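This is the structure, below, for whatever I ask next.
In this view, the complex is presented without one of its protein chains, the others remaining in place.
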Amino acid sequence: MSYEATFRVWRGDAEGGELTDFQVEVNDGEVVLDVVHRIQATQAPDLAVRWNCKAGKCGSCSAEINGRPRLMCMTRMSTLPPGETVTITPMRTFPVLRDLVTDVGFNYQKAREIPAFIPPQGVKPGEYRMQQEDVNRSQEFRKCIECFLCQDTCHVVRDHEENKPAFAGPRFLMRMAELDMHPLDAAGDQGLDRKATAQEEHGLGYCNITKCCTEVCPEGIKITDNALIPLKERAVDRKYDPLVWLGSKISRRR
Amino acid sequence: MTTETRPPEAADSTGRGVHSPGRAAIAQRHLRLDRWWLPQVMTAAGLLLFIGYSTWRAFFGLHTSYAAPYVSPFYSPCLAANCPKMDGGADWALFGGWWSLSPALIVLIFPLGFRLTCYYYRKAYYRSFWSSPPACAVAEPHAKYSGETRFPLILQNIHRYFFYVAIPVAGILTWDAILGFRDPQGHWGHMGLGTLVLLVNVSLIWAYTASCHSCRHIVGGRLRHFSKHPVRYRMWTWVSKLNARHMQLAWASLFSVGLADLYVYLLASGAFSDPRFF
Partner (left out) sequence: MTEVERHGFDVVVVGAGGAGLRAAIEAREQGRRTAIICKSLFGKAHTVMAEGGIAASMGNVNDQDNWQVHFRDTMRGGKFLNHWRMAELHAKEAPERVWELETWGALFDRTKDGRISQRNFGGHEYPRLAHVGDRTGLELIRTLQQKVVSLQQEDFREHGDYEARIKVFQEYTVTRVLKDGDRVSGVFGYQRESGRFFVIEAPAVVLATGGIGKSFKVTSNSWEYTGDGHALALLAGASLINMEFVQFHPTGMVWPPSVKGILVTESVRGDGGVLRNSDGKRFMFDYIPDVFREKYAETEEEGDRWYQDQANNRRPPELLPRDEVARAINSEVKAGRGTPHGGVFLDVSTRLPAEEIRRRLPSMHHQFKELADVDITAEPMEVGPTCHYVMGGVEVDPDTASSCVPGLFAAGEVAGGMHGSNRLGGNSLSDLLVFGRRAGLHAAQYADTAGDDRPVVDQEQIDAAAEEALAPFSADGGENPYGLHQELQQSMNDLVGIIRREGEMEEALQRLATLGERAESAGVEGHRQFNPGWHLALDLRNMLLVSECVARAALERQESRGGHTREDHPAMAAEWRRVLLACSLADKPVPGEGAIVLQRKANPAIREDLLALFGVDELKKYLTEDELPGAEADLPPQRADVDADKKSENGAEH
């Protein structure tokens, strides 16, 4: 069963562009990316779009479908309102390169600024011992496929370009949480306090926990509840809780 | 079908946010087709309803705050001298006689602060009252945004102290509910609809309090190695399950508090008499 649909795709580059209409055939069971590919194969061979695995595992085909940040390969046509025009634009938080392709370099730059895992001294490869319950939390965050939809939807940078230097974004604050909860990360031994740097250098305070990152996550990671809020609470431990602060002073003396 | 590119004529001239230079030139502030504003309107309506009702009751409800054996949760503990005499209840005149306003104001600060700094309510009012953001992927109207990095919003970080205070408050409300098993004359072995109302309310208050993100952090979330603290890990697991329903519990307990107060009001004003089970 197939039908004709109207797709309104943003075409252009950093200089400018516009929404362009395409009449295109849609078959039963297809996803948005299939239809974009059909446009590419039959009407606009130079329509720029990123994609790789087409199975929701690589996080390449991020775009905004009817105004909502989504993976094109995971948006079934049957879930969109029938008979209505489907509007597809590139992610609107990052500079556009061409058509649906954006420059996601912001994210790679932020990734570099997060201090990497610090292996514990004196534990040789093969001697790492960790319990499942201790790795569960970080494992959830490592499900991240880096589609950057959370970075795209986060109003802190989406609506305020000037915040980009100061704010790492949900994906990379989650990375900090992941490392802070890693049972063997030895950042503390090196004098690196991930909780404090999350707040002081990576803009944790900008997050006002309005949960759009969690809403758009195609992996269903509870970014806000499990990563950002716990990280905020950990930062509070360090900075605003005299009881915990006192406790940690005393226990360090011992 | 056109493929040529044109300068972004329709773009917002201010050039900020989604209209910043370099981003895809799309004039619309958002392209969402769904009724994205609906949840925000509902949230705002719900919160305003409660604020309106509770303000009226807090300021003017003193003489209808107690209908033995039930006390309105807005007026417990009652810390001023002008409180009604509650047999066995929490009417401790700590503030003495100088306080002439409604005693509810003294104690409501704490649950109010707890809810105001709550991670769920923050989301709710940032979105619905301040449009920051109005909805996901809908451009917000503000020119500047510093989130919770500065005064006053940096004070949101004191949520856990309100949590600490919320525990004794919930304890007192529990005691109030237990007192509901006495009849109006103070004899044990009674239960009326009011007892049930207070019990349901206090259960929801407890569930909301225990599901708090700060609570989750304190009982176990702050630990690095769950495996070394099996009891706290179990508590954390349990709190985490509740925490997943924090939003639902926030609304349920908000309404139950209002309803419990309304019930006491109806009894105290004589509009209704308490159906008695035994």
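A few notes on this one:
We just call them A and B in the order they show up, numbering each chain from 1.
Heads up, the rule we're going with is that contacts are C-beta pairs under 8 Å (C-beta built on N, C-alpha and C of every residue); 3 or more make two chains touch, one makes a residue touch a chain.
Worth saying up front: this structure is predicted, and the values here are computed from it rather than measured.
Within the whole complex, touches from the chain that is not shown fall on A. Screening A:V9, A:A63, A:M91 or A:I145 for touch with the missing chain picks out A:I145.
The set of subunit A residues touching the chain not shown comprises 13, 27-31, 33-34, 40-42, 45-60, 73-74, 76, 78, 97-99, 101, 103-104, 108, 111-112, 115-117, 119, 125-126, 128-132, 135, 138-139, 142-146, 179, 182, 185.
Here is the rule we use: only the chains that are shown with their structure count from here on.
Subunit A and subunit B have centres, each the mean of its CA atoms, that are 30 Å apart.
Interface residues of subunit A, counted against subunit B in their complex, comprise 10-22, 43-44, 46, 64, 66-69, 81, 84, 87, 89-90, 92-96, 102, 131, 133-134, 152-153, 155-156, 158-161, 163, 181, 183, 203, 205-212, 215-216, 225, 229-230, 232-237, 239-241, 244. Within the complex formed with subunit A, the subunit B residues making contact are 1-3, 5-9, 16-18, 20, 22-26, 30-34, 119, 122-123, 126-127, 132-133, 136-140, 142, 144-149, 153-154, 157-160, 213-214, 216-217, 221-222, 224-227, 233, 243-244, 246.
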